[in-house]
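Have a look at the structure that comes next, please.
Left out: one protein chain. Kept in place: all the others.
Now for chain A:
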Amino acid sequence: MSDQTAPQDGAAVQSRADRLAHLVIVALMGAVAVGVIVTALGFPASPDPNDVGPARFPILYATGLLGLLGILLAQTLRQPVAEVAAPERRHYGRVALGMLLMLGALLAIGTVGYFPTAFVLLAGLMALMGQRSLVWNPVLALAITAAIYILFDYGLNVPLPPGSLFE
């Protein structure tokens, strides 16, 4: 829920940002639902004449979703827009950087393997969240990386990715 206004089903006021966000959500999800219907219409019919086929349920779900998005759109447009008090400071940049670090780890883990990826990811995320000690940051990152490696690889017999570079 938006922190500023707590919009409810047509009850509370909303900020301009809330309104815009909801309109974008409706547009995006509506596009997905239409895409699902269009794709599903191309599915083959079931060889069993008594079966409804692979397309029926996705189309049913997508149609239901479109109907609900219509209701949300109506609620959003009906809800009054008002200026609201500035919310407490939020670190959205930190979230974006965290997501980027995760994306980097996802791209790297198959190539360089678990150990270097996890170490860099942990050190990076800890620095991002305030643990910036030049001593403790790498020590903790190394200790946690090693502990999880031992737990999974030896304790639970789940081999973690070695990385194609080292295979």
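The criterion applied here is as follows: a contact is a pair of C-beta atoms (placed from the backbone, for glycine too) under 8 Å apart; a residue touches a chain by one contact, two chains touch by 3 or more; residues count from 1.
Just so it is clear, contacts and distances are computed from a predicted model.
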- Item | Name of the absent chain as recorded in UniProt (options "CoA-substrate-specific enzyme activase, putative", "C4-dicarboxylate ABC transporter permease", "Acetolactate synthase" or "DNA helicase") | "C4-dicarboxylate ABC transporter permease"
- Message: Tell me which of A:27, A:77 or A:95 is the one touching the absent chain.
- Response: A:95
- Message: To test your reading of the contact rule: which positions on chain A touch the chain that is missing from view?
- Response: 1-3, 6-9, 18, 21-22, 25, 29, 32-33, 36, 39-40, 43-44, 46-54, 57-58, 61-62, 64-65, 68-69, 71-72, 75, 88-92, 94-95, 98-99, 102-103, 105-106, 109-110, 114, 118, 121-122, 125-126, 128-131, 140, 144-145, 148, 152, 156-161
